[in-house]
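This report refers to the structure that appears directly beneath it.
Not every chain of the complex is shown here; the ones you see sit where they belong.
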Amino acid sequence: MVRIEFLGPIAKESVEMEATNLKEVANRLSDESEIKEWLQICAVAVNDTLVSSLDTPLKSGDRVSLLPPVCGG
Amino acid sequence: MLELYENALDVPEILSRWYRDEAQNNYGAYLPFVGTVRDEGGIEGLSFDIYEPMLERWFQRWQAQAKREGAVVKMAHSKGDVMVHESSYIAAVFSPKRRVALTLINAFVEEFKASAPIWKYDLKNGARIYAKERSTPIAGSGILGETP
């Protein structure tokens, strides 16, 4: 199981799912209408490290975080 | 050093303490940037969410880069609500020479805006509204939206 976390303004509780890479996570999340619009604009981190490819492998226990557009300061 | 506070920063305390902490370390330049909430758009204030584990990593990378240039970076940021005319952000560089400090504070503040994992909300009419149109997607955003 991997855990998907939705950070900042995304009003959604964390979910757990079976997945061996990020593409599987993307496929599952794209079915959820409430989250779909966020997928286009969010960065993705695996265990707090930003990743840039859907081929990123996942193993059980990994945390996947969705980071919406930021504005500190 | 990264310092996170609930609500507004005590700017005089932080600026003074950082100055005194580094006073004997032979830095010729101290260059703090202070960000204050402006009264605009009818807001009562701003509010911030921070994802602290990644902000800590983000900041550590900057500390390492500063160290390679013989410099030190420090940062303080607010969590939660910060009202109009209060301050939410201080970034500072100490360096031996002025040129490094001026270049570094500029790069730090700009990259902070573009990639530090912090989310901003307007406080307006009792609501807390994500400042989406003023926010910047982190480089590489959107990969989860690539599949049909």
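When the chains are written out, they are named A and B in that same order, and each has its own residue count from 1.
We adopt the following convention: a contact is a pair of C-beta atoms (placed from the backbone, for glycine too) under 8 Å apart; a residue touches a chain by one contact, two chains touch by 3 or more.
Because the structure is predicted, anything quoted here is derived from the model rather than measured.
A.B. asks: Only one copy of each distinct protein chain appears here; what is the full stoichiometry of the complex in this structure file, written with the labels shown?
C.D. replies: Composition of the full complex, by label: A x2, B x2.
The rule is simple: only the chains that are shown with their structure count from here on.
A.B. asks: Roughly how many whole angstrom separate the Cα centroids of chain A and chain B?
C.D. replies: Taking the mean C-alpha position of each chain, the two centres sit 25 Å apart.
A.B. asks: For a test of understanding, state which residues of chain B touch chain A in their complex under the given definition.
C.D. replies: It is residues 35, 48-51, 53-54, 57, 77, 88-89, 109, 112-121, 130-132, 134-148 of chain B that touch chain A.
A.B. asks: Using the touch definition up top, name the residues of chain A that touch chain B in the complex.
C.D. replies: 7-9, 22-23, 25-27, 29-30, 36, 39-45, 48-54, 65-73
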